[in-house]
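All protein chains but one are shown at their positions in the complex.
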Amino acid sequence: MSDSVDTTVDATSSRELIKRALSHGKKGRINKDLSNKIMLGVFRAAAYITTLVLLAIIAYVVINGLPHISLDFIFGWPQGVNAEGGIWPTIVSTIYVTALAMLICTPVAVLAAVYLAEYAKQGKIVDIIRYAADALASVPSIVMGLFGYALFVEAMGLGLSMVSAALALALLMLPIVMRTTEEAIRAVPRYIRWGAYGLGATKWQVVSKIVLPSAFGRIATGIVLAIGRAIGETAVVLYTMGQAINLPISPLDSGRPMTVHLYLLANDGINMNAAYGTALLLMVIILAFNLFARYLSRKRR
Amino acid sequence: MSVYQSAPTLEQAAITAKDFNFWYGDFHALTGLDLNIAKNAITSFIGPSGCGKSTFLRCINRMNDLIEGTRVEGAMTLDGNDIYAEGVDPVDLRRRVGMIFQQPNPFPKSIYENVAFGPRLQGVTSKSDLDDIVEESLKRANLWKEVSNQLNKDGLALSGGQQQRLCIARVLAVQPDVLLMDEPCSAIDPTSVSKVEDLMAELAPEMTIIIVTHSMQQAARISDYTAFFLQEVAGEPATLIEYGQTDAIFTSPVDSRTEDYITGRFG
Partner (left out) sequence: MEAQETPQIEQEAQTPKKRELALVSRSTYLKEKALQWIFFACAFLAVVTVILIFVFTTYSALPVFTDIGLADFFSFTWAPSEDHYGIMSLLAGSGLVTVGALAMGVPLGVGTAVYLVEIASKRVRRLISPAVDLLAGIPSIIYGFFGMVIIRPFIAQLTGGLGFGALTAWFVLAIMIVPTITTLTIDALNSIPMGIREASYAMGATKWQTIYKVVLPAAKLGIVDAIVLGMGRAIGETMAVLMVVGNAPVIPDSISSPISTLTSQIALDMSYSSGLHRSALFGMGVVLFIISAALVGIVRLISKKRG
């Protein structure tokens, strides 16, 4: 490029120069329209494939599972080599462990989020906490299972039990609930806080009476999503809850959750019908929770 | 309905609208627009917020096509060709009708790549051609002196006024016949405003320029023709109230609503 002085640009010559340079461009109209059409088609295809796969999975599980769902199947006790009959104890185990995990996780996660959103000053400590939460969220579930086994089952002597599995699941849910709660708290408009401070409320009063209630809907959405995640988890509970068919009463009882039951049924291949039925029930429960979460977040708007 | 004071004739016009109507979904936004926009002159669109002047501007390069559910009725031509005729490629139209937006919107690329974007779209690949275009366009946009030694810098690193001039250079690089400017000066500092206005005056002899502005002074200062738009009742379509030579509109408006607006009684 010449470094010519440009205090007085000759408008016409400049225009001519640009036009001449432009005229050297190849006319690629057909090419351009064609590539546009093709590429938009490719993107459309990608989206449709994704959607079709989802529908295929759901349809497949529903079609094969529905004929085997009955009251006996849901509320019955397994028979034979645990492949015949019903799956009631596994449903109870799943509900039991998920509820326990939620009770353990929610208070800690919410208070942690309150700290991050309301109290913490940006700095090293907060950076470390956030990194830890992200790392926790991405720990492979089998590693969480190993850890749960080493700490809760063996070191703490809780054995293969509801509470061991619930503690491990709670760790898995913690970052999910923490993040959604923090986002929920941050979404509460500042002027609402100012209003409360203006009336002489202490920080805790503002947080507990104003901020958390206003953020409740979004927090609930996060908790429901985390529950969905916990119900579907297999690798974490495989070696923390055990695999015994058992109707858990005390938190120290062991049991077999639906996911593990499905895994064992599919692996043994003795009664695939029961596997389809279990898969369908599991999917319905989880989709119900996810839809409920969507409903909660929709209602908020 | 509309009042005309020595408005451009059909022969002088680069762009014409005839009984032009526009809908956003069910909402009838513009109605009964009839006007000829003079070739190689500056025309300003004025009017209070929500009067449809920006909407009309975006009809000229069919940017509204990008919004779902929009619809037009009536005719609009560019150099005698129907813009909305069946089969007209809006992409091609937009190469002839450049646009500057209210918010400077350089791409997150280098200054050089921002200006070279349009020519590259048109198939210019030679490095020397691109260098020429980039340099000339930046000179025309009065930005060359400030950025000539930092062409690889990110366009977003420039100040607001410089960003807007970069956007102008980016448009000039494809030499459009028409330049649409949607409140180009409302988001930049006063010094840059005067630079942009000088630039418009320089470009006008060779380019049809339409500017939407909220500043009456700006319209009076730079434009040859002025069109006043108004939406009288909320929910009803807006329309053209008065149109003609800028001097006439500002010194002796015929319609009382025009007079009220330019003397600052509302809007």
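Going in written order, the chains are labelled A and B, and every chain counts its residues from 1.
One rule holds in what follows: a residue touches a chain if its C-beta (ideal position, glycine included) is under 8 Å from a C-beta of that chain, and two chains touch if they have at least 3 such contacts.
In this text the structure is predicted, and so the values were computed from the model without any measurement.
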Of B:N21, B:N40 or B:Q103, the residue in touch with the unshown chain:
B:Q103
With the missing chain put back, which residues of chain B would touch it? List them for me.
61, 63, 66, 68, 91-96, 98-99, 101, 103, 105-109, 117-118, 120-122, 167, 170-171, 174
Go through chain A and note every residue touching the omitted chain.
32-33, 35-36, 39-40, 42-47, 49-51, 53-55, 57, 60-61, 107-109, 111-116, 118-120, 128-129, 131-147, 149-151, 155, 171, 174-175, 178, 202-204, 225, 228-229, 231-235, 238-239, 259, 262-263, 266-267, 272, 275, 279, 282-283, 286-287, 289-291, 294
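The rule we apply is simple: only the chains that are shown with their structure count from here on.
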Once bound in the complex, which stretches of chain B touch chain A?
89, 91-92, 119, 122-126, 129-137, 139-140, 144-145, 148, 172-175, 202-203, 205-206
Chain B touches which residues of chain A in the complex?
1-3, 6, 9, 11-12, 14-15, 17-19, 21-22, 24-29, 32-33
